[in-house]
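A single protein chain has been omitted; all remaining protein chains appear in their positions.
Presenting chain A:
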Amino acid sequence: MAKYLLLKHYRGGPAAVNDVPMDQWTPAEISAHMQYMRDFAARLEGTGEFVDGQALAPEGTFVRYDGEGRPPVTDGPFAETKDLIAGWMVIDVDSYDRAVDLAGELSAAPGAGGKPIHEWLELRPFLSEPPTITE
């Protein structure tokens, strides 16, 4: 088994094919989208492949240490050009191919006009623990 992170971006990735902001959809289209996402997560829980999923607020700040006795420096809110993560799902699957298939399915969630959004999702393998048997 290998864990993968599916990252959804508010911005920073290539534009989706069906790229319409959600507040321009119809309420029924929003409901269909939510249902699709819930069904997707529920199905992965059913197959034993779901690990975690979280959404992030669209705002944030960079923070860094500024030396002894000084408060940390903050730089924010994020500039409009910054890559912005919207949320993630962690899956634990048997193969890279399975991870790609699942990411593709998630990207097919219905959007405006009831058509798939075709949004770009970032697929990142976790660095795992070293194996016990090495030779």
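Keep in mind that, in the parts below, contacts are C-beta pairs under 8 Å (C-beta built on N, C-alpha and C of every residue); 3 or more make two chains touch, one makes a residue touch a chain; residues count from 1.
Just so it is clear, contacts and distances are computed from a predicted model.
Asks: Which of the following is the UniProt-recorded protein name of the chain this complex doesn't show: "Molybdopterin synthase sulfur carrier subunit", "RNA polymerase subunit sigma-24", "Carbohydrate ABC transporter permease" or "NADH-quinone oxidoreductase subunit N"?
Replies: For the chain missing from the view, the UniProt record says "RNA polymerase subunit sigma-24".
Asks: Touching the left-out chain: which of A:L5, A:I30 or A:L123?
Replies: Final answer for the missing-chain contact: A:I30.
Asks: With respect to the chain omitted from the figure, which of A:M22, A:V73 or A:V100 is a touching residue?
Replies: A:M22
Asks: From the list A:M1, A:A15 or A:A55, pick the residue that touches the absent chain.
Replies: A:A55
Asks: List every residue of chain A that touches the chain not included in the displayed model.
Replies: The list for chain A reads 21-27, 29-31, 34-35, 38, 55, 57-59.
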